[in-house]
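With one protein chain held back, the other chains of the complex are shown just where they sit.
Then we have subunit A:
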Amino acid sequence: MPKGEIIEFITSCQDSESGGISASIGHDPHILYTLSAVQVLAMYDRLDAIDVDGVVRYIVSLQQEDGSFDGDKWGEVDTRFSFCAVMILSLLHRLDAININKTVDFVLSCMNFDCGFGSKPGSESHAGLIYCCVGTLSICKRMDALRADELAWWLCERQLPSGGLNGRPEKLPDLCYSWWVMSSLSMLNRIHWVDKKSLEQFILACQDSETGGFSDRPGDIPDPFHTVFGLAGLSLLGDTSIKLVNPTYCMPQETIDRLKLEPQVLHI
């Protein structure tokens, strides 16, 4: 892929005023795209291509009094944005710029009866948001606050007879949960609570033989989103034809090692 062009494009998506980065040139900045930009540049070892202080300023401006984060200036709050914030700042080695205790407290206020997490306080547990909340705690080194056995049990119960995983009880399996569930279980050090073999078969059945991409379920149309989670999921399952993927960052382990980041994994 044309590395130079990609980096140039990212640079031109940064908004000089707020410091945030947008999905495309001329769009409004948002924490989601700011994260993607920082992740891509970290992998290229080109974090110098953006105004890092601007990004830090942008993230700091999004933290609310209760420790939560807005996604952008329009004020939508979601635990996804808490995760984006700590991931961005840790990749930039600037985690001290925000109030970590409050960040953690907000995430913990989203914990539910099943020990899972939702998007906001009171919201139902969902494997995708569990990944975001567990990831936040992993980066903030507060995995102790989880109820690991209860949460990991709920997560391993996502595996259905087809081998695939769903994101909530009584829902259909979807390939992307191979990432959300397995990454969470990896951080909890309990990946062996699901059956790896049948999950691997499910993931491989989602690959389209014509284009090579992966879809949500066998036979559906592939897309880049499910392709990345399919591949990253296979890496967690121990497939050595793919570079080792870090379960907290969903990025190559070599990048995480180069940046000397040590997201927490629970003891078992």
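As a working rule, a residue touches a chain if its C-beta (ideal position, glycine included) is under 8 Å from a C-beta of that chain, and two chains touch if they have at least 3 such contacts; residues count from 1.
The working rule: contacts and distances are computed from a predicted model.
Trainee: Report the protein name recorded by UniProt for the chain absent from the figure; options are "Cullin family profile domain-containing protein", "Vacuolar fusion protein CCZ1 homolog", "Ras-related protein Rab-2A" or "Geranylgeranyl transferase type-2 subunit alpha".
Mentor: Record says "Geranylgeranyl transferase type-2 subunit alpha".
Trainee: Write down which of A:D28, A:D144 or A:E254 is the residue touching the left-out chain.
Mentor: Candidates A:D28, A:D144 or A:E254; residue touching the omitted chain: A:D144.
Trainee: Touching the absent chain in the whole complex: find that residue among A:Q39, A:N99 or A:N189.
Mentor: Final answer for the missing-chain contact: A:N189.
Trainee: By the contact definition given up top, give the residues of subunit A that touch the hidden chain.
Mentor: Subunit A touches the missing chain through residues 74-76, 78, 112-114, 118-120, 122-126, 141-142, 144-145, 149-150, 152-154, 156-157, 159, 161, 163, 168-171, 189-190, 192-195, 198, 264-265, 267-268.
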